[in-house]
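What you see is the complex with one protein chain gone and the rest in place.
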Amino acid sequence: MTSATFRHVRHVVTENPVTLGAFVLFLLLLLLAVLGPALVPYDPLKTDTVNKLQPPSARHWFGTDQLGRDVLSRVVVATRLDLLIAFSAVTMSFIVGSLAGAAAGMWGGWTERVVSRVTDTIMAFPLFVLAMGIVAALGNTISNVVLATAVINLPFYARMARAEANVRREAGFVEAARLAGNGDVRVLAAHVYPNCLPPMMVQASLNLGWAMLNAAGLAFIGLGVRPPTPEWGILVAEGASFILSGEWWIALFPGLALMVAVFCFNLLGDGLRDIIDPRRRT
Amino acid sequence: MSQTGTRLEVEGLAKRFRVGAGWLHAVDDVSLEIGAGECVGLVGESGCGKSTLVRLITRLLDPSAGRIRFVGQEIGAVPAARFARAPERRLIQMVFQDPTDSLNPRFTAFDAIADPIRRLGDVAHRADIAGRVGVLADMVGLPRELLGRFPHQLSGGQKQRVGIARAIALDPRLLVLDEPTSALDVSVQAVILRLLDDLRRRLGISYLFVSHDLSVVRLLADRVLVMYLGRLVEAGPVADVFAAPRHPYTRALLASVPVPGRRRDAARLRLAGEPRSPIDPAPTVCRFFGRCPDGFERCAREMPELRPVAAGHAVACHLHG
Partner (left out) sequence: MSVPACTVPLLEVQDLSVEFRTRGGLVRAVEHVSFQVARGETVGVVGESGSGKSVTALALLRILDPSARITSGRAVFGGLDLLAASEAELALQRGREISMIFQNPRTALNPIRPVGRQIGDVLLRHANVTRADVRRRAVELLARVQIPDPERRYAAYPFELSGGMCQRVMIALALACSPALLIADEPTTGLDVTTQATIMDLIRELAGRTRMATILITHDLALAAEHADRIVVMHAGHVVESAPTAALFANPRHPYTAKLIAATPQAAGGLEELAAIPGGLPDLTGELPPCRYHARCERYAPICDGPLPRAEVLPGHVVACAKPI
């Protein structure tokens, strides 16, 4: 990253308090993901049935669950897995979807037909059900959860990229690129595609939140992540059965963590777009 | 630097687009020649086909019929999709009308000018891209400190200079100027026009200057071609055509140009109605028939061809030969 880029990033982040807040929160989440396991007071997997179902106290800030495990530790450690799933899924989805969509929008013809039919097919299913189906069919592992989440998110990127590329392909600078000797592929790769990215950045970060909820949802119904691995969805699932009997903290705190993370990503979207789009540079 | 002879030869060029059940004749039987170092103006209003003609000549589009010969080479035969790799690609370039739209918003001015050098430049050029870009910036009057800026950080005139620098980067022999100043303020227009004129004389480039603004064409072009609904209706030296236009459309065009000091209630040749449809036009009817104040029965049964009426001056009209 050149110094000009760095200055621009810093400018964008500090200019808007919302973006700044979101960035700080994001860094915090990253920190927890990376260092979490080393920082937590208790072993998240260690059971201690004597101390089960304890409400939040000085010793256990978030209380303990039905097996005596410290809820705080479990929530913090789960950060890593949740972020990993969300990022991997969205990255895969973004790359494959946007490239396919941009190619479809740029060249039309068979590329467009194939990509359109594939995205139409995916979108014909209730997406969560489709994710369930994929995980059930391919096997109950975390990597399949990532794959399923990536697949069901493909259409959003493909459609957006296709629309953006379609508009850009008539632009003067595309013709100028052809005059300068750029072949079809290079025009797409170096000229059209990078210009499609900024609007997709907002979509990508909204998607991060969505992917996280998706993975949590799948874990909630027992697909993908299995207990005792801490993951926010599973934690909420485990805690759900205790809400009625009054032990609200087991489900609330992981739920809050999930909410905060999704919120952070939603707010991040605008900031990311501002970083990527050179028109924001002053 | 100077060369004699014809650089561009277009013969019977046509382009048809499928529209619904019919064909849209965007360009129909157009023939023209541009000599070395010459500036030929192409005037016509929206829908006359000049944008299509320009894209055919710069090989961004494939013709439906006709030949395009450039410095003796049949470039019309090379498909547009493969022309990027042809040796003639660097010799035919274009300056666009809208400087904002024709610059990649993610490329700095430097990148924009360097792009053709990187893609098509010879070894010597590519060895010192920064040097070459600097020289080009100087040539077009763009301060070198602006090279690191993005298009949205430049003024209209500055952006257009970038566009011109990019177009002349590889020393082309034919430059198509597609309304290069119509998106600019009048205060900047003169500078850009003078720059273009100066570059032409210094570098010996031939120009095809496309514009709907006749007053500007008058200042820059040696010869002018008038286009209407895909066909050429008049061609000749600029002074002749402007002083003594023969074709009724040319006359109406010239009469419509606002001129300071002209009496307002001077009789103006007002064109009635809308142009004929360019979709499946009747091949034996003059395209201007119906709007022409002087049409007669022959105009409806025989398409007029371009015929010389004076030295170097040709008209496609039954009123004149």
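Labels for the chains are A and B, by order of writing; each one numbers its residues from 1.
One rule holds in what follows: a residue touches a chain if its C-beta (ideal position, glycine included) is under 8 Å from a C-beta of that chain, and two chains touch if they have at least 3 such contacts.
Just so we're clear, the structure is a prediction, and the values are computed from it rather than from any experiment.
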What shown chains come into contact with the chain that's not displayed? B
Which of B:Arg7, B:Arg55, B:Arg166 or B:Arg218 sits in contact with the chain that's absent? B:Arg218
Any idea which of B:Ile129, B:Leu146 or B:Val188 touches the chain not displayed? B:Val188
Of the listed residues B:Val10, B:Ile75, B:Ala252 or B:Ala314, which contacts the missing chain in the full complex? B:Ala252
Could you pull out which residues of chain B are in touch with the chain that's been left out? 45-46, 155, 157, 185-191, 193-194, 197, 212-216, 218-220, 252-253, 255-262, 264, 268, 270-271, 273-274
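Note that only the chains that are shown with their structure count from here on.
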State, to the nearest whole Å, the distance from the C-alpha centre of chain A to the C-alpha centre of chain B. 50
So in the complex, which bits of chain B are touching chain A? 55, 58, 60, 81, 84-85, 89-90, 92-94, 96-98, 101-107, 112, 115-116, 119-120, 150, 152-153, 163, 166-167
Which of the residues in chain A come into contact with chain B in the complex? 171-173, 175-184, 186, 191, 194-195, 278-279, 281-282
